[in-house]
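Can you keep this structure in mind? I'll have questions shortly.
Now for chain A:
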Amino acid sequence: MGSIVSIDNVVKEYHLGKVIVPALRGVSLEVHEGEFISIAGPSGSGKTTLLNLIGCVDTATSGKVEVAGRDTATLTERQRTSLRLDTIGFIFQSFNLVAVLSVFQNVEFPLLLQGRLKAADRKAQVMSLLDQVGLSSHAKHRPSELSGGQRQRVAVARALVTEPKLVLADEPTANLDSATGQNIIDLMKALNQRRGTTFIFSTHDAKVMSHANAIWQLADGKILGKSGPVAGAPIPAEARP
Partner candidate 1 sequence: MIGHWVVLVQIAFRNLFSSFINLVIGVIIAVGTMLVVVGGAMLDSLDTAMSRSITGSLAGHIQVYSAASKDELAIYGGMTDDPSLAAVDDFPKVKRLLLGVPHVKTVVPMGINGALLMSGNTVDLTLAKLRGAVKARDAATASGAPAADLAEQVDSQKAHIRQIVKVLVEDAAKASVLADSHAVDDEAKQALATVSTEPFWEGFDRDPYSALELLENKIAPLVSDADMLYVRYVGTDLDAYQRAFDRMQVVDGQPVPAGRRGFLFPKFQYEEQLKLKTARRLDRIKEGLTESGKTIAGDSELQRFVRENQAQTREIVLQLDGLKTRTALARLNAALHSNETDLPTLLTRLFTTDDQNFMDRYRIFYEQLAPLLELYRVRIGDMLTVKAFTRSGYVQSVNVKVYGTFEFKGLEKSPLSGVTGLMDLMSFRDLYGYLSADKRDELRVLQAASGAKAVARENAEAELFGGGGPVVAEAKEGSIDEKAQLSGLKKAKKSEDLVARIYTPGEIEDGVVLNAAVVLDDPKALPQAIKAISELSAKEHLGLKVESWQQASGLLGEFVLAAKGILYFAVTIIFVVAVVVINNAMMMATLQRTQTLGTMRAIGAQRSFIVSMVLLETLVLGLLFGSAGAAAGAAVMAKLHATGIGAWSDAVYFFFSGPRIYPSLGAGNVVAAFLIILVVSVVSTLYPALIAMRVSPVTAMQAEE
Partner candidate 2 sequence: MRSTFLLTALVAGPLFLAAPAEAALSPDELKKLIETIDERQRSTGDYKALCYIEQKEKDKNDIVRELVVYRRDADQKLMFLFTKPKSEEGKGYLRIDKNLWSYDPNVGKWERATERERIGGTNSRRSDFDESRLAIEYDASYEGEEKLGAFTVHRLVLSAKAGIDVAYPVVKLWVDTSTGNILKRQELALSGRLMRTAYYPKWNKLFSDSKKSDIWFPAEIRIYDEVEKSNSTLVLMKSVDLHSLEANLFTKAWLEAKSR
């Protein structure tokens, strides 16, 4: 299988006034298509920064970020937006559904932005995904009428509706209780296996990361190492919350 994400010696620094805060200090990693990868590490370890770079919502200070074979540094803002729309799906920690749109419309939204499918095809596609996340009966509901887990399922459906090669999930279970969180991870895992979509998710929950094919341990802006997909594998001390 080919590489979907390739990161080479990436440094990311934030400027807070005159102070330069290093978030990533030379990270290199490679993700292959179809992997189900967890990025683990404590808060402030650079998980979100790394996901932002992979998700093309941010650019590296130095180093090279390649997504789906394209060097994100060479792309324009517009091209990066298109890359996000067509290649990457996002699942957020706090779901980030559009409150004024229905469940159906939230899922349909990326398809509308793409503007490729006709209304009927869109409907079929959206309903199929809602079916897969088990919410086809809630299509007309507003996000506010749903529970946290249901909302995150809608977010999962939205992330997958354009059939992206890569789905990024930033702490997808952090705002959910553990059972519901488990549900979401199961759903993601199922979709990964069924569709071959690459998933990269960040978490500091050991139970969650145990589902991953591989875990990249991140601490203090550096990759500590990649561990194998062993359930109950010992977690490096640094990665503990």
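Please note the rule applied: a contact is a pair of C-beta atoms (placed from the backbone, for glycine too) under 8 Å apart; a residue touches a chain by one contact, two chains touch by 3 or more; residues count from 1.
A quick word on the picks: all candidates are chains of the complex that A comes from, given by their letters.
Model, not experiment: these values are computed from the prediction.
Engineer: Only one of these touches chain A in the complex, so go through 1 or 2 and give me its number.
Structural biologist: Touching partner of chain A: 1.
Engineer: In the complex formed with candidate 1, which residues of chain A make contact?
Structural biologist: Result: residues 48, 51-52, 55, 57-58, 77-78, 81-82, 84-86, 90, 92-94, 96, 98-101, 105, 108-115, 119, 122, 158, 162, 170-171, 174-175 of chain A touch candidate 1.
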